[in-house]
Structures are given as structure tokens and as C-alpha cells.
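Quick one: structure below, then a few questions.
Every protein chain of the complex appears in place save one, which is left out.
Coming up: chain A.
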């Protein structure tokens, strides 16, 4: 007779039974709690809130005491198994559960129980610990302590899969530094993992692959020791597993190989292995489960920043395959995000990839993703757009400045997630460098005003990215547009951004000024507005520039101002010579002596504009510069290693000779 849902006790009722004096009632309630929470995230949360975890942890602790006192063995084992299983389930894929288990002090008890003689107890405990170690909240394992290393080795040497699997999970979670990786190598752990790879069961192979990847990450020394001649040809066993019949094993093997590739220039560099990895990962996309969700992320880690691999992937029709998958629709958000990021990596450097992308009409699908309910997907769509909009050919043709893209993108400026905002700003920065005259679309949909609002954000990354977008927006834009931006920004806001506590914000603000005043002489008046607020801010910031980039943008801004009229040039001169404190040396000399060639170039350019022969005040300014030792400093730069600097230096010297220099 099939069972029906008989009157189930309420959770609170169950909980009170956990503290019952009668062992029968207690163990039945414990088992019932366990069965209710397994697979059921909703129930885990509600039992958690009722304080179930400390209650179960208490039963575990009490049962350990019973073991030591040698009380009723069978019953005790049952309690141990059920409570460990329940704690393990609370911790399974559920961070709040992991935290509760740790807070209840169950962790050390679970560790102790690994030495219990009963197999079922050990299995339950090992599983529970493994769940904890799969979470970021797991306690850090100190590999560098001898005792701990020995314990780890004993775990890996265990006959029981659950226990050796735990050992591998500990490594995967906790091994972080090169020092730890070396310690694990020296203790012979890699040899052990390799033997699990070759002779172990499916789960042991998978666990081993993950652990090996963790130990290899960013450690070429350990890799070359492992792949060296002593252990036979261990890399070949990993390569073989990339062709294993189980998709998860294939994925983990690929990920391990990619870690090795990325860390060490000596291994896995031939075209054969590169092509193989690409094909395997693309084929794994077809897996409907978690493996297919993670495959695009592995693909990204393989090709990111590597043009040769991107080219190979293009030839393997990667973009077509990704397109095919997105077109299918109703994707798991993780998979959707992964594919979008993979497309972003594909199109990050190569125009051929971007052309393929655009020709397949993938852009429309990506534009749809901008309004997805999942924040990760939205951010990934923006990052993808940022890559594709690096195509100067299509930017010039005004391909991207249209409503399908711009309107949803501007809406993301108000997204609740900061990372989405920053990603949207990144994509916008490229799109607004529209070389046609269609920038007004951006103003019409309120984009420009939004950017100015974001420049006031509490988050520094949002401020600097908003300024970046504005900087690109006004790049070679017409006067009307620039005036619109300036009046929206206001001199006081811009000058305070130049003096922002964050260097990246300072840099972008100065670059924005540079672009604003570039071109038309009327625009230079911006820096003089409100009693020269902006000009003053530039001067003060250049005095204490914390990095070269700030100096570069600031000097180019001044350079552009100095390309105006006499009044402008005099104002710049005054700025250059403003003393601060007891510093006798103008920052100009410091910049000219900088290691950064761009900074030297920008500074010399400014001097070029200040000493332009056609301007009446030039001789006077030249005299001042000479007295400040700037001219002689420039003379020393006649053979500057940077061509740009050398040419401008010659211009300055040529100009100075026109006034009868010695």
C-alpha cells in the first residue's frame, strides 16, 4: 500500500523531540529532521532559523562522550551517523548552514570522529566534513604544520573513498600560497594524488584532478618538478583524462591542463594540445548539466589575453557554437553568464572575431541579455559589449550608437549592483567614441545626465568609470555637446573630482578636462570659470601627483589650455611656478626627469606651446623658464630614448634659438 503523507509533526515539535530523554524518540526525530532537509533548501533554512543546528551538534557531542564511556554501542553509532549526516546536509551547498555548523562547535568533533572504528560513522563524518570544505567558509587548513601534513597524508592513504576524497577537498579548498604548494609537493602529496589519478575510482580521479590544479596554480616550479622525468609521464595521464568518457572528468582534466599551461611556458604549448583543449571544451557545451554550465568559464581561462588561442578558437567555429547555444534560450544563468564572458574574451583583441560576431547577428541577443533578471548575466553582457565595441571600423560607422543598445545600457547606470553599473560604464565608454555625429542620441536618452550623476557616486570605481565614459564622449565632439556636458557637470563638481581622494578618479577627471578644452579656443574658458576653480585644482593636483598617469593627463590639459591665447598661456605659466611649501623646484622639472616617457612628452609639449614664436609673450616666458633651469633640463634631453620626447625637445630648442639663445 503506497504511503501517504501522514500527519507530519511540525518542525518546532520535531525540534523539541531532539532533546527528549527517551533515546527512541530522539533518534527518530533526528532521522526525520535529516530526511526532511536533504535536497530541500527551503526546509534547511526554516530548521536553521529554529535553532536545529546547535541541537543536532549537541547530540553529536553527547554521543562522542558515550563512545568514550563505552555505553550502548549500536545506539551510539546510530546517533553519530544520523547527527553527522544531518550536519553534513545542513552544510551541503548552503553557506548559512556551514556557518551554523561551525558556530555550533561541531567541526572539531567531526574531525575526532574520523578515527572511529565504525565504518558507517566514518563515512557519514567524512561526507559532512567534505561538505564543509566545499564552502568558502571552511576553516583554513594550515599545511605548514608537520602534524597537519601527516594527518592529511593519512587521509589520502585511506582505503575509504569518502576519507581520501576529504583529503583532496581540503587541498582544493585551503591550498593558496606558493609556499603551501611547495610544502605539499615536498611531502609527496602529488605522487599520491597522481596514483589516485591512475588507479582510483571515478570520484577519486575527479577529486585528484581538482587538487592537482590547486597545487599547480601559478607555480611553475612545482609543475616542472611534477612533470619531470622521475614520475614517468604524469602529464600524459591528465591529457588522457581529457578524453575520458565522463564529461565531468573531461572538464576537470581540461581545467588542470589549462592551469599548467597558464603557469608554465614550457608545457603544453604545441598546437596539437591547444586545438584539442578548444575542441573538448566546445563539445562540453552540449552537456545539459553543471558541466556544460562551467565549460565556458574554463574556455575563457584558456583563451583570455592570448591571441593565438583566440585565432584557433575562431577557426574551430567557437563563436558560431556560442551563438547557437544562446539562441536556444532559457539558459541557466550561470551558463548564460559564462558564454557571454567567453564571447567577450574571444572579441577582446582580434578584429576578425568581432567581425564574425557581428556578422552572425549575435549583438541583438547580447542586447537582450542587458535586461536579464540575473545581475551576473547583465554584467557579462556589458563586458561582452565592451569587447565588441573596440572595433574601430564599426564604431566609425556608427554601428553601435542606436536605441536597441544605448537605451538598455543607460538604464543599467541605475542598476542596484555596482559591478553591473561599472560594466555598463565600460561598454558605454567605447560606444560614445562614435566618430559620426550621432552622439546626440546618447544625450537624448538621458545618458549624459546619468553619467554626471554617477560621477557623484559613493563608489570610487563608479566615479572613475563614469568620468571615463564622459571623457570618451567629449572626445572630438562638437562644441555644443561639450558645452552641454560642462554646464551639467559644473566647474565646482569637476574641480572637486580633480581633487578626489582616489587617484583613478583624479586621472579620469583631468583627462576629461583635457578632452573638453581640446580644439576650440572658447572651450578653454571652462577652466577659468568661477574664479579659475578648475585651473587651480589642476595646479594643486599636479603638485602632489601620486602617479605618472595623473601628471600626464594634467600636463596635456595644460598643454591644450596653452594652445589658446596669451591670457591662457600666462595663466599656465603662473600655475607652473606656484610654490608649495618650501619646494623650490617646480614640478615641471620633476616631470621632465620622470622615468615615464609619456609624462616627459606631455611636459615638453606644454613648453612647446608656451614658447611658440608667434606669440608676443613668448620671449618673456622663455626667460622665466630659463631662470628656473627648465631650458637647461630640456637641453639635457636632446638624446632622450623616446622619439616623441626627442622631437619635441628639438622643437623647443629650435624655438628658443629663434629668440637668440646662447
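To be clear about the criterion, a residue touches a chain if its C-beta (ideal position, glycine included) is under 8 Å from a C-beta of that chain, and two chains touch if they have at least 3 such contacts; residues count from 1.
One rule holds for everything that comes next: contacts and distances are computed from a predicted model.
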item	value
Hidden subunit of the complex - UniProt protein name among "Ribonuclease P/MRP protein subunit POP5", "Two-component response regulator", "CTLH domain-containing protein" or "Calsenilin isoform X1"	"CTLH domain-containing protein"
Residue in contact with the excluded chain [from A:182, A:332 or A:590]	A:332
Which of A:41, A:480 or A:547 contacts the chain that the document leaves out	A:41
Which of A:92, A:212 or A:409 contacts the chain that the document leaves out	A:92
Positions on chain A where the hidden chain makes contact	2-5, 31, 34-35, 38-43, 85, 88-89, 92-93, 124, 127, 131, 161, 201-204, 330, 332
